[in-house]
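Dropping the structure in here first, questions after.
Of the protein chains in this complex, all but one are displayed in their positions.
When the chains are written out, they are named A and B in that same order, and each has its own residue count from 1.
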Amino acid sequence: MRPMILTTILAATAMSLLAGAASAQQGTHLRFGLAEDPDVLDPTFARTYVGRIVFASLCDKLFDIDEKLNIVPQLALSHETTPDGKTVTIKLRPGVKFHDGESMDAEAVKFSLERHLTTQGSFRRPELAALDKVEVVDPTTVRLLLKTPFSPLLSQLTDRAGMMVSPKAAKEAGDKFGLKPVCAGPFRFVERLQQDRIVVERFPDYWNKENVHLDRITYVPIVDSTVRLANLKSGQLDVIERVLATDIKEVRDNSRLKLATVTEIGYQSMTINVGKGEPAKGPLGSDPRVRQALELSIDRDAINQVVFNGEYVPGNQWVSPENPYYQQKFPVPKRDVAKAKKLLQEAGVKTPITIDYMVPQNPETRQTAEVIQAMAAEAGFDMKIRVVEFATSLKEAEEGRFQAYMLNWSGRPDPDGNLYIFAKSKAPQNYGGYSNAEVDAWLDEARTKSDPAERKAIYEKVAEKFLKEGSLMYLFHRRWFVAHTAKLQGLKLLPDGLVRVVGLKLTP
Amino acid sequence: MTAQTIPVSAPAAPEAIETPGRRAWRRLKRRRGAMVGLAVIVIVVLAAIFAPWISPYDPIQQSWSAVRKAPSAAHWFGTDEVGRDVLARILYGARASLLAGVMSVAIAIGIGVPVGLLAGYLGGVVDAVISRLTDAMLACPFLILAIALAAFLGPSLTNAMIAIGVTATPIFVRLTRGQVLATKSEDYVEAARAVGNPHWRIAVRHILPNVLPQLLVQATLTVATAIIAEASLSFLGLGQQPPTPSWGSMLNTAQRFLATGPWMAVFPGLAIFVTVLSFNLLGDGFRDALDPRSK
Partner (left out) sequence: MLSLIGRRLVQLLPTLFLVSVLIFLLQQLLPGDPATVMAGEENDPETIAQIRRQYRLDQPIPVQYLYWIRGVFTGDLGESMRLKAPVLDLILQKLPVTLQLASMAMAIALVIGITAGVVSAVKKDTVWDYAVNVLSLWGISTPNFWLGIMMIYLFAVTLGWLPASGYVSPFEDWRQSLATTIMPAFVLGNSIAGVIMRHTRSAMLQALQSDYVRTARAKGLAERVVVWKHAMRNALTPVITLGALEFGTLLSGAVLTEQIFTIPGFGKLIVDAVFNRDYAVVQGVVLVTATTYILLNLLADLGYILVNPRLRG
């Protein structure tokens, strides 16, 4: 008996010794701590925010955004839209290579876009739904033909829908492409150990190689924020994303660390069920005055102070107050419990009003919910918190089994991406079941206009209605906090919160 | 080898008239560890019951001006992430832990003992099916089963109890079945059967009493396991719903503030440790006291 157990243990140890194929590390090596484990690394199937952080080094896109959310060329050189808005011609950067040496030309763009559009289970299809056909004009020019004018199209091409993949590699790998992605970004894929790390190395033939100063990047998912920060402080990591607002002071006080920050393009909100099934028939869902009373009972500044040390940005619209599309006419409401109580009286409802308050399992969201619960109680609301797993919450939300629901949206550069699918009748993310013919018409109209002033005017009409009676109560906008060692230079955050690795320098 | 057969064979006069229960209690009293355990359990139970009177603060009253304050004279165990008193939350949290510990074991016994009696008594196909099912459940990781069950039932304290209870059931099935098999062929059982007693009567009257001592030991030890399991589920967000406190969910929150508010993690953890330790001490005491070999 004893020898056998010993042999088992020995064999086990030997096996674990054989396991990790070692890779020698030389040159500058950036170790990047992620807050979650990314999903599949295939731009067609990817859907997580954290995955986009890794894509930023692997896959270049046709376009990118700049600090002010303007669209700037990346793999493209320029673009031109016909006056009717139905044809977009894109000039491509010549001589760009994919990681496997294949050339990134018009054929490859056509292939990639069609792959996004036609692959079974592609998450890019809805983003490119307006796209009818892709035509190759010459090796460096493609023409996109649209079914209907769709002004947010270019902004879609600044994200995963605009990521180009090597046709050769994609054809060979099929839906296993994500296990070894081949794109045209500054770094190429080396290896991935699920839940452990993703390693990429510098791509020598990158079109902008002069500005790449790192040799290798290792992404390590570490869910616990305290541990992530501890690893940064001890030098195990060089960069970490999503530092908690409550830990920011510690980073600022540490002379060996630096902090980069930007307000998110998304928002944190409470979805109110105004039209889905039985729960919508309660006072909160059926009477806008009750909804307004709830909003007046909430002190956004206090939430920000208590839960986020005052580091976040209180808000009341689908874009943050810093965004050009923010409607100044509708400022963030101040707390007014007396007025809230009066509104409830006018509405003739009996207090306390019980509300089924669904909160996805996440410590920060839960804490926010508990503070809101306490605030709303003072005005006469009994918010019954129901913490559910994220997986369950989606199903419950879809089926309308909630009266209020804490929902975070990671945001899109174009305002349409933050609003349309939430407010349009029967749209996929319209969990609250809001439906208004006028709002629907305005939302569609805004998509056909490309002049920002014109669009903003249309959105003002939407805001007037939706902020008062709609299914979303916007609460605040997070700030992305990326902390890094002072040895790392050139790091700036763009509004999407992603770190662009081109231009980063790590001094030993 | 069972407790019941001993008094018959023990000739000493004072012991002969002593009931097994009284005898066990007398032996238990001599074990200092078990008594300490029992005392702590009584204190925790009292704290849970009388929390509203002894608690210095309301456990859900937030104080936004006193967020994450270190232990002080005003707040002995400090305050949490929304300014609630940690001591008050621990006192009230004892309710969730104790309820979960005791109720889930009650559920496990409620299902496990009858099923085990059935399997051991009937034998044959019934026994084979039940035994294989028990094996299968024991082969699956305990916490994973509990997590899956709790997620299925939806997060709440009651559902966490049910999930833990069901997951702990196979232990009691196995225990009861084994004991039944051991006593089934004893003479007095055979005799009871010969005179034509109905099966259920034999099972309840003659077999069950033999299982009881071991059951008591196992139950006490399983309460300890169940308390940890409840804390683990709450730690993963599958237990008590906010704002009502539970030790596990307090730890869940505390993990985020480890660097800035370690007291939020230290005290709920200590509470779990002390309570679980007490149940283990008591369980050990029971084991020794009910062991026929010891005096």
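Rule of thumb we're sticking to: contacts are C-beta pairs under 8 Å (C-beta built on N, C-alpha and C of every residue); 3 or more make two chains touch, one makes a residue touch a chain.
Please read these numbers as outputs of a predicted model, since none were measured by experiment.
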Revision key, fill the gap. Where B:28, B:122, B:143 or B:216 are the choices, the one touching the absent chain is B:143
Review point. Taking the entire complex into account, which one of A:224, A:278 or A:438 touches the absent chain?
Key: A:224
Exercise for review: Write down which of A:28, A:122 or A:373 is the residue touching the left-out chain.
Suggested key: A:122
Review point. Since one chain has been left out of the picture, which residues of subunit B touch it in the full complex?
Key: 33, 128, 132-133, 135-137, 139-145, 147-149, 151-152, 154, 224, 228, 231-232, 235-236, 251, 254-255, 258-259, 262, 265-266, 269, 272-273, 276-277, 280-281, 284
Point to revise | Where the missing chain touches subunit A, by residue | key: 1-2, 4-5, 8-9, 12-13, 15-23, 37, 39-40, 42, 45, 47-49, 120-123, 125-126, 175-176, 178-179, 193-196, 220-224, 226-227, 230-231, 233-234, 236, 389-392, 394-396, 398, 409-410, 421, 428-429
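Note that in this section only the chains that are shown with their structure count from here on.
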Review point. What does subunit B use to touch subunit A in their complex?
Key: 60, 62, 64, 67-68, 81-83, 151, 154-155, 237-238, 241-243, 252-253, 255-260
Point to revise | Complex interface listing, subunit A residues touching subunit B | key: 224-226, 229-230, 244, 246-247, 250, 302, 305-307, 361, 363-364, 366-367, 369-371, 373-374, 385-389, 392
